[in-house]
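As you look at this complex, bear in mind that one protein chain is not there, while each of the others sits in place.
Chain naming follows the written order as A, B, C, D, E, F and G, and within any one chain the residues start at number 1.
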Amino acid sequence: MSLSINTTILQSRLFLGTAGYPSPDTLAQAISAAKPGLVTVSLRRENKAGKGQDFWNIIKGFNIPILPNTAGCHSINEAITTAEMAREIFETDLIKLEIIGDDYTLQPDPFKLVEAAEILNAKGFTVLPYMTDDLVLAEKLVDAGCDILMPWGAPIGSGRGLNNPYALKLLRDRFPDKILVVDAGLGAPSHASAVMEMGFDAVLLNTAVAKAGDPPIMAGAFAKVVEAGRAAYLAGLIAPQETASASTPLIDKPIWHQKL
Amino acid sequence: MSLSINTTILQSRLFLGTAGYPSPDTLAQAISAAKPGLVTVSLRRENKAGKGQDFWNIIKGFNIPILPNTAGCHSINEAITTAEMAREIFETDLIKLEIIGDDYTLQPDPFKLVEAAEILNAKGFTVLPYMTDDLVLAEKLVDAGCDILMPWGAPIGSGRGLNNPYALKLLRDRFPDKILVVDAGLGAPSHASAVMEMGFDAVLLNTAVAKAGDPPIMAGAFAKVVEAGRAAYLAGLIAPQETASASTPLIDKPIWHQKL
Amino acid sequence: MSLSINTTILQSRLFLGTAGYPSPDTLAQAISAAKPGLVTVSLRRENKAGKGQDFWNIIKGFNIPILPNTAGCHSINEAITTAEMAREIFETDLIKLEIIGDDYTLQPDPFKLVEAAEILNAKGFTVLPYMTDDLVLAEKLVDAGCDILMPWGAPIGSGRGLNNPYALKLLRDRFPDKILVVDAGLGAPSHASAVMEMGFDAVLLNTAVAKAGDPPIMAGAFAKVVEAGRAAYLAGLIAPQETASASTPLIDKPIWHQKL
Amino acid sequence: MSLSINTTILQSRLFLGTAGYPSPDTLAQAISAAKPGLVTVSLRRENKAGKGQDFWNIIKGFNIPILPNTAGCHSINEAITTAEMAREIFETDLIKLEIIGDDYTLQPDPFKLVEAAEILNAKGFTVLPYMTDDLVLAEKLVDAGCDILMPWGAPIGSGRGLNNPYALKLLRDRFPDKILVVDAGLGAPSHASAVMEMGFDAVLLNTAVAKAGDPPIMAGAFAKVVEAGRAAYLAGLIAPQETASASTPLIDKPIWHQKL
Amino acid sequence: MKITINGQPKDFPANFEAPLNLYDLLAQEEVIGMMIAVAHNGNVIPKGNYAQIFLKDGDAIEIVAPMQGG
Amino acid sequence: MKITINGQPKDFPANFEAPLNLYDLLAQEEVIGMMIAVAHNGNVIPKGNYAQIFLKDGDAIEIVAPMQGG
Amino acid sequence: MKITINGQPKDFPANFEAPLNLYDLLAQEEVIGMMIAVAHNGNVIPKGNYAQIFLKDGDAIEIVAPMQGG
Partner (left out) sequence: MKITINGQPKDFPANFEAPLNLYDLLAQEEVIGMMIAVAHNGNVIPKGNYAQIFLKDGDAIEIVAPMQGG
């Protein structure tokens, strides 16, 4: 079953970032290959040179719902103004709320996140907070009106995968009815598959595709595993065992097997 | 690029076992969903009741190359006779050489494996040895004429994934030109993807599909990730970093970003 | 070099909890064996039956600095009143600030923690906050006046060890001058040693000793590894290598070694 | 209880290698600090310069049982001749049987190991085979007369710790009555503690001490954790839990706790 | 007058010549000399000041002692 | 009068019959028709309202467009 | 004469004019036409050669068919 946000049905559970690709063409090819459910974008100052327009011309063609982010914001006010400008320009209520709490890990600031989420929810935004994997923070964001949570797997761009699978499992168990997305830190398709196998609703990534040797192929690979990981979760995975159990049955074995 | 064994081009890098499915229909649906490159089968005594025939009628329809195994063999002679019977019945030189060295872990016996591989290679078989992840054993099997090696990920049916990724990586590094397949122990698509991301040529599994809640869906999921994991390996994965690096560029930020 | 808090020199970098021992005698023996730097205690209602007195008679004999906790507190006010009662009764400024944010994981509430820490520091307490491993939270607690931080390894009593070593390493790197203690979740001496090898200043545990088969022996074991782990950190550990390097030199080998 | 080999009671469950120390003095200090149960040594060609004598003068003073090794041997004959020379010179039946199967990982050759062990056991040696963690190999070595097995943790000198804890646990379970020692690959005291917590009888290391920043202090640290890890194993470790359980009891809480 | 001690309401004769002070109450409760801390209507009362605290109807007293803790 | 556009102060002739409105300024800046959003003294101005915003000395205008983001 | 088929001993009338061959035995066992392989005293017999194998007292025959395997 497809994932929907508000009334929009998303074509994929992979959300893709648009930053850091070797060229605009590669970006376009990566989006074509990934067919993502959402594409994330940001904002810059514009002048008559129209730098931002070329980028937009690539993106708009795909007709994929836009998820504007508040990347680079350190304060609540920055985040809110950015969100409002984004809503005006992209005509969407969706906002990836990102408030940097530390410049080295680019980790989200749990405290400002909650305040900003409250304000933005009150202003009618659909807030997708980029957050740590803290359970209490998650509860506060839900209390602040968020129906979607985006905990990190590892620091942005680190490609480390899941630093704390225990915390992520716990979030899934405790918020069975919220949309949970792992955002940031994934490096390999196996990471994305593991996330989906835990029952997460979607995966958001950027660097793992943009900085891959061949971004379009990597984009396609991630799209496939996200779908497959979801299917596997729904199909029901086997539980790991300490010991072995034969797959091939040992019945009606020919005589030479008795010659032991 | 597709994987070939001898001159046969395989339609997938996923090899699928046929044992332990809830019903013959489920088995058939799982094979349809996986479209595996090889299907593994075994041998049983037959009589006029024709039990084995029904099974065979399911399998043969798929026209997928057969990989007979020597499951349940504890001795070299058992394995060789089983291999010869298999070649006679299935008209294939392929044999998954399996000699149990321990009844609890069903782990392969490295010592008998080498001897049996030598004999079977001399008899013109294409031997796919189910082996541990031991590098010296791998060298001996190659010296014995094997061009394909199938180290375990974990004990058969355990679904644990990769007990020793270090050893598997090492095998890949040291045998760049051999066909390397991880056989046994995988439980989740993320495990299979991790194997392919390491550059392995294929994955063989059975229990993870047969004992899944919905085997056909799980079969399709594994087929997808194996393809995706391979693509990711060829595309070139990003290297994990200790620290974060921003994906969204911090250029031309609007004024409210300077209000810090 | 010994660890000091304020002007008190602690006899060990192992801090020991006093709860959940099979008997008062076992508790006493465990303390004797551990010779901890601090012992943690809590508060209960008292009446003429004097239940609390018997417990205190065991503890006071050891002449070890007391670390009262605010266990079981869910609100800032509870925590503050408890802290003040503790200071009055134990005549110490030390307080282990514990505010439960979730009843299943007993995880600390990052938000209330910061507020309570500010108030208690203002009231002249030496606050040891039991916290998650969140870097931004750590910064806020330091801003609130804390010179000691006690991130968790895993949920209280779980014995899982370190759920997120990456986050803990990061805290150590970013707060070289603060006293960092891993509190809660450790199950085995190897966990405690790993913590000390990372350069943490101390370890606080309770369940791993109290619920061990033989608490006094386990207490002694933890005391030893904490000391050893600290020594190893100061001595300088070797860096892990991908490949092997011979320890035994290959010089002047006798002739039979050339017979290859 | 102390570990004994044959009738010799060993003063410690830490066995220490003597190679690669920055200076003879440091080696001597490291041995003094570790008080190891065995010290490993090797053989070199000697002439009137008497290079080997100076080394021996350091070692013999400690009166610690000697474990000569066959390091650098690639063939069965080399190993046997080396063992016989070692027995003649050191007047001990103990021999650490080391036959290199791969020059990059220095991993033991399982095949030659078994043959050489049979011969040496027949010649009355007490063979301590340096082996991989393969269960079937272990069974063959026991059949060949070995009462002591020394599986690796990771490649020699790599300091990686335990590449395959699952395999090591299995060996312990399956050989409850043999002396099991983890030899090679350990880098940190936490690794050694983990080994002892699994119920292994001893640990053998060299590089982790010799190449440490301060070898004597590191030697002492390892000696402590090996003792502590053993004690913890005997005392009975708590089992890891998925969830938390309060250590501090929640009885008779003062009124402010009810103000929720 | 009613005084709540550790959550239990208790009746005390009001004596207007010699109003009940905290020390006397703790004495009646037989906890004097114990290792305790006392809160009067939520305020922690230093050991030395018990006698200076005069109780009135409706007051709440909490008496706590050390307990095992982690 | 001085108006700051994306952080750069710029001079405009004050004309009291026909005061400068935001639309005209954006036209002069040649960004009309682009995919942009505009803030006037920190307030986001809906596309349709540009002509209703009359500028005065010291106003700050921010003009932003889409950019790649993660 | 006694012939063991898949471990079960079975009696066959010995006929010296027309000794029993493997093909006839498989026919009597009703497995001809099935997807099988056959071993005669441990030697695998190619499908085409069944009729050339003449059986004698004490021979052991194994008849195997495909089975599920991992």
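Please note the rule applied: a residue touches a chain if its C-beta (ideal position, glycine included) is under 8 Å from a C-beta of that chain, and two chains touch if they have at least 3 such contacts.
Given the structure is predicted, the values throughout are model-derived calculations rather than measurements.
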Given D:Q29, D:S42, D:T126 or D:S158, the one touching the chain that is not displayed: D:S42
Which residue of D:L27, D:L97, D:A138 or D:A244 touches the chain not shown here: D:L27
Of D:A79, D:I99 or D:I156, the one touching the omitted chain in the full complex: D:I156
In chain C, positions touching the absent partner: 246-249, 252, 254-256, 258
Residue ranges of chain D at the interface with the undisplayed chain: 17-21, 27, 40-48, 50-53, 55-56, 59-60, 68-69, 71, 81, 84-86, 88-90, 156, 184, 206-207
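Everything that follows uses one rule, which is that only the chains that are shown with their structure count from here on.
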Chain pair repeating B-F, as identified from A-F, B-G or A-G when over half of the contact pairs by residue number coincide: A-G
Chain pair showing more contacts of the two, A-F and A-G: A-F
Whole-Å gap between the CA centroids of chain A and chain B: 30
Chain B-chain E separation of Cα centroids, rounded to whole Å: 75
Approximate Å spacing (C-alpha centroids) for the pair chain D, chain E: 63
Sequence positions of chain C contacting 2 or more other chains: 17, 19-20, 42-45, 51, 69, 71, 81, 85, 104-105, 107, 156, 160, 206-207
Per-residue multi-chain contacts in chain F, two or more chains: 6-7, 39, 42, 62, 64, 67-70
